[in-house]
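Structure incoming, see below.
Note that one protein chain is taken out, while the other chains of the complex remain in position.
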Amino acid sequence: MTRYLSTGRPILEEMRMQGIVKRFPGVLANDHVDFDVRAGEVHALLGENGAGKSTLMRQLYGMYKPDEGQILVDGKEMHFNSPQDAINAGIGMIHQHFMLVPSLTVVENIALGLKSSRGLVLDLDRVEKRVLELSEQYGLKVDPRAYVWQLAVGEQQRIEIIKALYRGASLLVLDEPTAVLTPQEVDDLFVTFKRMASEGHALIFISHKLNEVLAISNRITVLRDGKNAGTRPNENVTKVELAQMMVGRPVILQYNRPPVEAGPVRLRIQDLHVRGDRGKDAVDGVSLEICGGEILGLAGVSGNGQRELAEALAGMRPVRQGHIILNDKEVTNGSPLQHIDVGQSYIPEERMKEGAIRDFSVADNMILADHGKKPYSRRSFLDFNAIHEKVGKIVSDFNVKTPSLDTPVKNLSGGNIQKLILGRELSRCPSVLIASQPTRGVDIGASEYIHQRLLEQRLCGTATLLISEDLDEIRALSDRIAVMYEGRIIGIVDSKDATPDQLGLMMAGVETA
Amino acid sequence: MKSKFSRIVVLIVLVAMLVAGCAPKATEVPSTVFKVAIVMPSSITDMAFSQSMFEGLKKVQAEMGGESAMEIAYSENMFKVPDASAAIRDYASKGYNLVIAHGSQYGTSLQQIAPDFPKTAFAWGTSLDTFQAEGITNVFAYQAEAQEGGYVLGTVAALMSKSGVIGETGPVDAGDAKLYIEGFQKGVLAAKPDAQVSVTYTGSFSDVSLMATAAETHIAAGADMLTGSSQSVVGAIGVAKDKGAFWFGTQWDQTSLAPTAVIASQVYDWTGIIKDMIASVKAGVMGGKGYTLTFKNGGLVIAYNPAITIPAEVKAAADAAIAAINDGTVVP
Amino acid sequence: MKRVLNKVFEALLPLLAVPVAFLIGAIMLLALGANPLEAYGAMIAGAFGDVSGLTQTLVKATPLLLVGLGVCIAFRGGVINIGGEGQIIVGALAATAVAVGFKEWPGLVLLPLCLLAGVLAGAMWGGVPGILKAKLGVNEILSTVMMNAIAVQLSNYLLRGPMIDPKEIEAGTRIAQSALLPRSVWLARLVPQTLLHSGAIIAVVLAVVVFIFLWRTTIGYRIRAVGLNRDAAKYAGIKVPFYQALSLILGGAFAGLAGAIEVMGVQHRMMENLASGYGFSGIVAALFGSLHPLGSIPASVLFGGLLVGADKMQRAVQVPSALIDTLLGLVVLLVVGSQVISRRRARRRETRG
Partner (left out) sequence: MAELFTLPVLVGILYSGIRLATPYLFAAVGETFAQRSGVLNLGVEGIMLMGAFSGFYVGMKTGSPLLGLLAAAVVGILMGLLMSFISVTMQAEQGISGIGLHLFGLGLSSLLFKTTMGGVESIEGFKAVRIPLLADIPYVGESLFNHNVLVYAAFLLVPLSAWVLNKTTLGLKIRAVGQNPQAADTLGVNVARVRYFCVCLGGMLAGIAGASLSIALINLFQENMTNGMGFIAVALVYFGGWRPFGVMGGALLFSFVNAFQLWIQVKGINIPSDFAIMMPYVLTILALAFATKRAQGPAALSKPYERGEN
């Protein structure tokens, strides 16, 4: 007997992937993977970047075709040629990078690709009504009339979920859905997931965060190097076990942070006001001081002005009011080059967009900011011998794995590119370092390495501003933690005294003493 | 797999070429044929400058007895001078008896090419310079005295105009177009001193649309008689027809485009010049002569449109103007 | 070794599209009653078969290469220069004006001055869209197209007014062309009785210079960085708008130089339609050369040969010249259409390697 969801769709009782093999030129992305999910459960898919999680799910969603293996839905073999086929079968997917069109409104994004009740003409009012119903039913608050570019990531995520529900998804694939949320938002989201599961939805939860996986899922499958490294029920598995299954070796989960005597104030920010893309002040009167040998962690939900603050500090975004003082020199509204010259290094948030040039070689990327200086160039001519010598040293110092210095960076893994950027920025011996999301999308091994280097830099007396949405990272590395909310610093706490609950409340805008 | 595909393609090409190669070859032309080549800036169907010469050549060819007596080779749309000069050189080296460089912009190139081919006769127009001053002896030159016909047509236009407003439109304010347009203006003012003549240029030899709008503008400004030069006037003629205005053509008989609107055209008849050049070459004179197309030598002809009745006194005035030009009392 | 072979194969792959285009052309020729074998024979022989053909090909390739080099720089800087046409015209006008204006000066001074005038004028014509792009974000495709139209009218004005050959007024013919340039600025002829001039050498030397410039100097490095990733370049302290403008200015300078060399080497005077088509053909030649300055050298020669040979073919079999445009269009379409194949091969190899 078919059961139905409250959305009116039949429940998808069981989805089973058997012996899935997917090859890309030179890479075996999935190697005979078995995976299944049943109605009413949350099944976590855990693994490092590049372990093959997304590839597996893209085959379920009809974006790739498996080279071998079967996909069975309620016992019936399915052949998905396009996402449309998957959608028709009741499968929905929330992608890690949101699949939203920024220039369209929320309803327009949801209505995209759907049949309209008015034939060729859009019926946005009707879509809007249904969106509000779903939003009510699952507790997903959205403003249907707003343009997507105006929205914070949390809200964009809710739109993605409604989009899938609107299409009658009974099985939902959630690719790293918590990466950009506050702890409170994560809690709310988990409540929604549990509600959905209890109603009969099947959920696949992709993540690399062990805490979350243990908090939400019924079963956990770990992928490593394209293979299924094991499926365990939640009850009889521990964090340490899971980490070992993921990485294939024991993992450090705690860092040693020796005390350092604070040096002079290196970076001084005074009453800074910076306009955001929407014309309003995204940074609204921020004042901070960071001393040499100190890591100041800047926590906060994405979209609260951290990006704009980082860009202003890098000299990329005009300062409307206030001052930035680097090593006692005023650099307010100076060019990126001036910031660099005063001794600042910067690790941008989006490494492929802002930190590196895909088609440039490793060597070319390594000299991006310093190519005009000795020894890289002399009298406007690049000195390739010197470049190869210096760059080769940095590459080996920072453990960047690359076939050669002339390999385009687009062929490197995310972790290696991040190490390259780190190497480039740290080899300059900066007195001030702005590091924005330095380990986002990087595997555990590389993350560990990057964290170690940041702590070493602290010992050398660098003043570091660490901007991250990963509270664990911030707590593990920072001396002090500042929390940013709606463009302001809502509070600064000593990292020893900070509890996740307290930080979470601050990130939600609650000022605690 | 890809290279296999390309191999197949190459094979097909070769087969196609072989098949084509087996087609019967054109019969070898006997050496008595007089070979003429012409290089033109615009198309042989431009209803203007290039077409007038090309049709002239064909007419002469027919008179001489067809392809067995005279062979014509042509290169059209040679608006790039280096291409034209390559073509001229190429024809000369292939043994053409007469190579016509039908564009004043080709002069500099011709001056360099002609001395290399003393056995070939060249012709250059429109110009009157045969480069004799430079010691070159194998270049003919020819020029249309476009202002003569302009003057006569201007006379007719002025006398037939009811509004006394006359519009002229050309491509660029230079060369043949300028001669014609200024001659026309003189003719109008000579016949009707209080007439109002306005002139527009479109800046292009091929902007048919803007030329049509220029005609439209003249008509909106009150003009009932229009004329213009270059291949782009074809659009303007249509506008004249639609708006009930009249048109005067030049370089080519444009009556066929608008039998209800074209009153008369100045037609360039190059046949006399062509025949004379051929005769000269056959007699061993390879150049040095400058030809002009005038009423007097019959190179310029006014072709009236039989479908439009022209008052007798107007026609008489036109004939008088031609006579005056011929005897030199009027210099347009 | 295998890598080199692969690269060579990929570079040559687009050329395989040419036979396909010619096959279609053969059908058209047959339909027009011409013999395709004879036609293509004339084409190849005409372009490369003898001294005259070869030199014509090289004469044609010279402006294509120069414009193509400008296109390379602009593309590498992430901007599209469709303004080659106008830049050639103003470059030629400026060189002519200087040569005619100071004709008494010794050639040793005047000749480089003329080339410089062409470069500067072209740079200025490319600089307007460049600065508009840098300062106001005006789309360069739009502004360069407009600048082309403006240059044509400027040339029309100058050539029948201030710059017209006094002899033309004297003779009453008033052909829109400038006076003949003084002999002192004529570029030396490399092969007697042909049009091949030393400009061809200048172009090849400059191709090497541009290669060195783009890949060996800091400014070239910055231009390429800006072209590949504006944001990353900006974060690294590179002034993105400046280098975008600079790429357009340099693109204009090369087209302007092409104009100057065309009047000084081939025409010896400025006239109408001097630039016709070189602006676009230069883009195509640069693309055939994979937007690499050194690749542009053989690509320009091949494309120049195609143009020259096509004209010869038209004369040999007496078909309308329009057939040539049709064929060239097909070649371009098929070549760019087939490039994806070599791109995919390259990608496959990279992910493996």
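When the chains are written out, they are named A, B and C in that same order, and each has its own residue count from 1.
Here is the rule we use: a contact is a pair of C-beta atoms (placed from the backbone, for glycine too) under 8 Å apart; a residue touches a chain by one contact, two chains touch by 3 or more.
Small disclaimer: the values here were computed from a predicted structure and weren't measured.
Taking every chain of the complex into account, the omitted one touches A, B, C. Considering C:Ser52, C:Ser143 or C:Ser300, the position touching the chain not shown turns out to be C:Ser143 (whole complex).
The missing chain, though absent from the display, is touched by one residue of B:Ser206, B:Ser280 or B:Asn326; that residue is B:Ser206. Only one of A:Gln84, A:Gln150, A:Ser287 or A:Thr499 touches the absent chain when the whole complex is considered: A:Gln84.
From the set B:Ala190, B:Ala214 or B:Ala245, the residue in touch with the chain omitted from the display is B:Ala214, counting the whole complex. Hidden from this view is one chain, which touches chain A at 58, 61, 63-64, 82-84, 87, 93, 95, 98-104, 108-109, 111-116, 120-122, 163, 167.
Where chain C meets the omitted chain, the residues involved are 28, 31-32, 80, 128, 132, 136-139, 141-143, 145-147, 149-150, 153-154, 156-157, 161, 280, 283-284, 287, 320-333, 335-340. In the full complex, the hidden chain is touched by chain B at residues 43, 45-47, 51, 77, 167, 173, 198-204, 206-210, 212-214, 216-218, 220-221, 231-232, 234-235, 237-239, 241-242, 256-258.
FYI, only the chains that are shown with their structure count from here on.
Chain geometry summary: the mean Cα position of chain B and that of chain C are 31 Å apart. Distance from the chain A centre to the chain B centre is 72 Å, each centre being the mean of its Cα atoms.
The mean-CA centres of chain A and chain C are about 47 angstrom from one another, to the nearest whole unit. Multi-chain contact residues of chain C (touching two or more other chains) are absent.
Multi-chain contact residues of chain A (touching two or more other chains): none found. Residues of chain A touching chain C in their complex: 24-27, 314-316, 335-337, 339-340, 346, 348, 350, 353-360, 364, 368-369, 371-372, 377, 380-382, 403, 408, 411. Interface residues of chain B facing chain C in the complex, by the touch rule stated above, are 2, 6, 9-10, 12-13, 16-18, 20-21, 23, 25, 37, 41, 73-83, 85-87, 89-91, 93, 104-105, 107-109, 116, 126-129, 143, 172-175, 178-179, 203-204. Across the complex, chain C meets chain B through its residues 13, 16, 19-20, 22-23, 26-27, 29-30, 35-38, 40, 46, 52, 56, 59-60, 152-153, 156, 159-160, 164, 171-177, 180, 193, 195, 262, 266-269, 271-274, 276-277, 307-308, 311-312, 314-315, 318, 320-322, 341.
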